[in-house]
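Here the complex is missing one protein chain, while the rest keep their positions.
Read from first to last, the chains carry the letters A and B; within each, the first residue is number 1.
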Amino acid sequence: MVNKMMFVLLKQLVKKPATNPFPVKHAPKNVTELIEKVQRGEVKINPPVPVPEGFRGKLVYDPERCIGCQLCIKVCPADAMEWIPELRKIRHYVSRCMFCALCVDICPGKKFPGEKKNVKALRMSEDFLLADYDKYSDSLIEEPPEAKEGGV
Amino acid sequence: MMAKTQYYVPVGPIHPALKEPIRVEAEVEGERIVRVDVKRGFAHRGIEYMGMKRNAIQTLYLSERICGICSISHPYAFVIGSEKALGIEAPPRAQYIRPIIAELERIHSHILWLGVVAHEMGFDSLLFWTWKGREKVLDLLELLTGNRINYSVFMIGGVRRDIKESQIKAIKDAIDFYRIFTEEMKNVFLSDPVYKARTRGVAQLSREMALKLNVCGPVARAAGLRMDVRQDNPYDAYADIEVRAIVPQDIVGEARGDAYDITLVRLYEIEQSLDIIEFCIENMPEGRIMAIPNYVVLLSKIKKTKGEAIGMHEAPRGEVVHYFKYDGTRDGPAVWKVVAPSYNNINSWAPLLLGAEVADIPIVVAYIDPCMCCNDRVAVVRDRDGRIMDYSLIHRKAVEKTMRLKRELGVRA
Partner (left out) sequence: MTPEFITYAFAFPILGVFLGLVYKGIDRRVSARLTSRIGPPIRQPFWDVGKLLLKETIVPENAVAWLFNAMPLVAFASSMTLLLYIPFGILKAPLEGYGDLVVILYLLTLQSLAMAIGGFASGSPFSSVGAQREMVLMMSYEMPLATVIVGFALVYRSFSLTTIATTPVWNMVGPLAGIGILLLLVALLIVTPAELAKLPFDIAEAETEIAEGMLAEYSGRNLALFYLSDAVRGFAMAAIEVVLFIPFTLSSIFNLSLTGPALYIVEGLWFLFKVLVVYLLAITLVRTSFARFRIEQASRVFWVYVNIIALVGLALVWMGV
């Protein structure tokens, strides 16, 4: 009744569990209460496992830098980019994005006066907690502010 | 009252032993299976068709989504084939980076399989332990490529991300870790009495049967066939390494081709992968990583290309073959055909299950490491009277249904 696995397991018993208890160790009785407590600073949330350098998270769009070349729309494998002809800018649906960062690679960007190099309009952030009930919620759509206000 | 002696046991399309949809219909007498039928086709997604509507770069990343676990195998075969068709060659440095990523993926896929097969026989602690070890290679892949799965680093004519000096240290650390971890895994898996009892003689595939059923990858190697794309048809840096297929007769003297041998093959392949990665990082040449760095130029070159090619890669599950035809009119493949290893390997289920026990179903199902979504290529839909419905009809009906659902649910158009 003894095998090698038993020793491996007993060794693990004295070590710390491998689980990262994010956001809290056990499911809370009341989630909204927990969120309120966190907002008030009474409870601390355990941070997620840190992401390494170069992580491809949520896409961030800077419409100021966008020159409207539509190259990102051309390469996007998931059709996550939408062209807004009125503004000559793009709209990005994070819920469709597959985080390949091809658009970031291809984006030519724009040089503001005084800058030496072009800065891209698109970049990958480290934000990966993107769960939402509504795939069209504000946090999941990147668009120029005029598009939001103008309703185009 | 006479007790019913034959039971019909349906396994799938949804069943705790299956992580993906497929159906095994077994007629069971006591514990013995007397009749068996395997039905596939639950996960057809029309990816090839989609790929033929998009440009090559989009299709490349679509091909990554064919399989969720070996997410570099399909792009690898894709870039190899495309490069042949376009007549370009990846720079030497890229040719060394690609095998590193591919072998890291083989390590994680094999460890995943070891955990899954342990789970199928109720050995959940082994599943947790192996997957805990697998975490490290996923972290490393995240560091190298920016994502844990679906790495998106390959590009036709090179790779998109270079391996930096600081990352090489992380790779070396991981290799040291896995040298020890694989040794431990060998100890645990190969010596465990219950594991041996459950796998010895189960899913036993003779050499002749393996040849007849056209199995490939570790399944064929466990049966003693020396076949490995990296050995038979070397590409990229594999040509410099001289990979040799791992077969059980080299390790223990004879190949029985059962689930125990396949465990052996997979465990030793992890070590082989470590050797390959070590060779690659030591002999990695300097230089560019992309033959054509500009995607727009690349796409316009593809648009002018006429030709066809086959790209092959040894995925963790077996050989992945991609066929392309570029006809010079559009910037994507005019014909794209994918052959995934599970397609061949699933053929071995029916003969192996016949006469086996109900308890063996999960192991027979898991031992080939099946990937259902890889292998469904065609779906034939029939209406109630058995007539085949053509594409346009199905499309129209799908649109109608979506519209109806949207109306009923009040979804924003």
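Side notes on the structure shown:
Heads up, the rule we're going with is that a residue touches a chain if its C-beta (ideal position, glycine included) is under 8 Å from a C-beta of that chain, and two chains touch if they have at least 3 such contacts.
The shown structure was predicted, so the numbers you read here are calculated from the model rather than taken from an experiment.
Residue B:Glu120 is the one among B:Glu64, B:Glu105 or B:Glu120 that touches the chain not shown.
Of the listed positions B:Val34, B:Ala197, B:Val335 or B:Ala398, the one in contact with the omitted chain in the full complex is B:Ala197. One chain of the complex is left out; on chain A, the residues touching it are 1, 3, 5-6, 9-10, 12-13, 15, 17-19, 21, 25-26.
Interface residues of chain B facing the missing partner chain: 4, 7-10, 15-17, 28, 30-31, 118-126, 128-129, 132, 192, 194-195, 197-198, 357-362.
The rule is simple: only the chains that are shown with their structure count from here on.
The mean-CA centres of chain A and chain B are about 28 angstrom from one another, to the nearest whole unit. Across the complex, chain B is touched by residues 3-5, 8-9, 12, 18, 51-56, 71, 74-77, 98-102, 105-106, 124, 136 of chain A.
Within the complex formed with chain A, the residues of chain B that make contact are 54-55, 57-62, 65, 123, 125-126, 129, 132, 135, 139, 142-143, 146-147, 150, 152, 160-161, 184, 187-188, 191-194, 295-296, 299, 412.
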